[in-house]
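Apart from one protein chain that is not included, each protein chain of the complex appears where it belongs.
And now, chain A:
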Amino acid sequence: MEQAQRDRLSELVEELTTSGQPELNQDKMKEIKKICKVSTDCLDHIYHSVMSQLNQDHAEIRLSAFQIARELFSRSHHFRNLLVDNFQEFLELTVETDLEQPLPPPKEVAKKLKVSAIQTVQSWQASYGSAYKKLALGYHFLKQVKKVDFQDVEARSVAERRREEERQRRMDRIYRERVEAATRDMEESTQEIQATLTEMKSCLNLLLPDEFDLSDPWTANHSLQNSAPTNQCVAEDEQPCCSKDLREERECRGKKSNSVEEKKGKDEREERGKKKKKKKSGVEEREERKGKDPENSQKGNKAAKEGEEEEEEQEEGMRKKTDRTVTEEERNEVGKEEKKEEGQEVLREGEMEEEMEDEEQGGLRCTEGQGEDGLDEDSFIRNSGLISHSYSLDISVDPDVHVKETEDNEAVISTILDLDRLITTKHLPAVQSWVQVFTKSDQQQLLRRALDLKKSLEAALQKCKELHIDCKTRVRRVMKAYADEEPDNDDDDDFEEVPEKEGFEPLIPDHLREEYGLEPSSSTSVALTDKKPPSKRPVAPAPQSSSSSSSRRLKRLIEEEQDPTSAAATLHLLKQRLCQPTTSSATSPSQQPCLGPSTSTVSGPSTSVSSSDKRALEAPVVPFGLDLYYWGQDQPSAGKIIKSASQHQFWVPCEMEEEVENEELSAEGRSRYISFPGTFTPVSHYCRAPLANGTLCQRQDRVKCPFHGPIIPRDQEGRPSRQEDRLREEKEKRRRMEEQPDWRDVELMREIEAATGEDLGSSRLTTKGKGKKRKYPNLSDLKQNANTARSRLQRKVFSKSSMRRVAEAMSKADRRKHDKFSNQFNYSLN
């Protein structure tokens, strides 16, 4: 074999194995095969290079080498012979048959190598096992001694499999327990949920009686619910009319071309338009119909346009969802106008319309009667007061149901809200957890039941949401009650009337706010700023200042404030009281350095007491002390130390002075230290030394930049603006240049070296830095994995110097053992 081939093979094998790729490069592999095909010597050579690569302590190299071997194994008999002869070693290196020779890291690649090696051995055994005895032996060895399950792709050992089974069993048990618990839970609470649902249903029925809500929300599909009731209403009321109209329209269409009729229709429209009223669809249609009848009898056949319009209207009516008012009206019609006592404005409006319409109807009926006699338009106008037979309609139907809370339905609505909350917070999560449990454990029966429950609960919630219950009224009402009380509160200024509360705290620490039922974070700052400003500026009233984004939260807060027992209420009162006296005061914060959250306990009351006095606010607030206690008086016992005589009954020590005057102490009683550290002025200048990347240094040190020395004034380009600085910097630069001459610049040298091919020693200059480049950059770095907390600690703890230190200390302690007092603890450690 030629040397060139040999070299090429080695090169290819090295390239392939150090590529770090999970798959081989097919082109290179082809080249290898091409060379190997030539002679068995090549195969010998490549076998040895592959085996040496398989011996490398890197799983990626081994994997690639194994893949090469696999490719060649299926090709060449000679290679098979070679490999099978050394099959023990091959198995050790790929399948990890020797426990003392585990596969090298990285772990994932090693695992992959093992799995693929086992699969490969199996396939080899299938195709070559009969011919190569050692292959068969190796296969049986793996199968019987190593207990490799060739069916199991995971290639797990027996122990692993057992562990897996164990885990599975445990999980099964846990699931079973959970299922049992969930089943029990479900049995227990199904009753309750059903009760809740029933309650909800009846509440909703009370709010929205069944005639308007004919579809059962608990069984119907909800997407249909919007349209269903209306449809049915319309159908009930107007089905006959509709069919009739349709028939008429069909007739109409035949005579569309008649212009006179068109005109007539127009007139009619105008006539109706005169009324200038908004009509609701149901009534409207009826009227239309009535208005139409005479025309029909007249053979003055209705205009096609009108017919279309009518059709449109009807369709509109079909499409639209019934407003409450509409339904009311219809009901009124059906119930012979019984319901005129509705208190709601909208309703009243509707009723007014209704009355008008009733009149109209009367009128129309007259017209109808007369129409039969063949009256013309004028008489129609005269009789009915309508200028036109037609009128334009402007229908605005709210697509949603809106339920407003009134005194009548207050109880119902609050029940609904309670139920709603109960379902969302308790039942629904519970049901969802059951569903999860049942899904995991594959319990179809139970799962179906749970899903049914969930569906009905969700349906109830949906229904409840669709009502758009306007519950703000309630809040507003209560607010009003609160506002009524407020004038009294405003009047009295002092604290006497405030109900004393146990553990009253005007300032609640952040972590406790939850406990007190307050807004956790957003209002904390607000509350704090509310506290501080007494001296600062007038503050807006509390409810506005507590700015929480969601109205719900606001509502809750407000509700709580109305509860006199809650902390929020107390806080609210306090806030208000603090705000009022200080609205006029304005002091800058810098004048009161002592005033802060820590002193607010003192400052709060004091400011409120002296609220009338402006000057008092300007005075510094200091912590209370003995000097203040004895302000302007003599301190009788200051600085006197009483030495206690013996407490013994009979034993009396020799005479001694009982009281000692201490100068320092007495002085301390009268003096007070006030420390004034000055104010912090932030650094406003930058270092501005030019950096290598062309920018200026942005460090803001006060005096000296750690990188560029003392901070000196510099111009736009970063040059020092003062002459002496410039000189100094230049000198520095020159000195540095001398240290490493320009021509030894590493980059330059490398370029020259590349151009000339001569070694100028650029590598020597750089090697001191980051260490040598890795030989095979594609392979994953094994040492990188070692960078764990443990290894770092290990490096420190087991470093040579520390070990030596410890050893020295230990031996020192050892030597002490033979000292004089070695058995005494006191002496042992120093």
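By our rule, contacts are C-beta pairs under 8 Å (C-beta built on N, C-alpha and C of every residue); 3 or more make two chains touch, one makes a residue touch a chain; residues count from 1.
As a working rule, contacts and distances are computed from a predicted model.
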| item | value |
| --- | --- |
| Among "DNA excision repair protein ERCC-8", "LAQU0S12e03202g1_1", "Glycosyl phosphatidyl inositol protein transamidase complex subunit" or "Large ribosomal subunit protein mL40", the UniProt name of the subunit that does not appear here | "DNA excision repair protein ERCC-8" |
| Which residue of A:H48, A:K107 or A:K133 touches the chain not shown here | A:K133 |
| Of A:D7, A:E23 or A:D85, the one touching the omitted chain in the full complex | A:D85 |
| Of A:T17, A:S49 or A:S76, the residue in touch with the unshown chain | A:S76 |
| Hidden partner chain, residues of chain A it touches | 30, 33-34, 37, 74-78, 85-88, 91, 97, 127-128, 130-134, 136-138, 140-141, 144-145 |
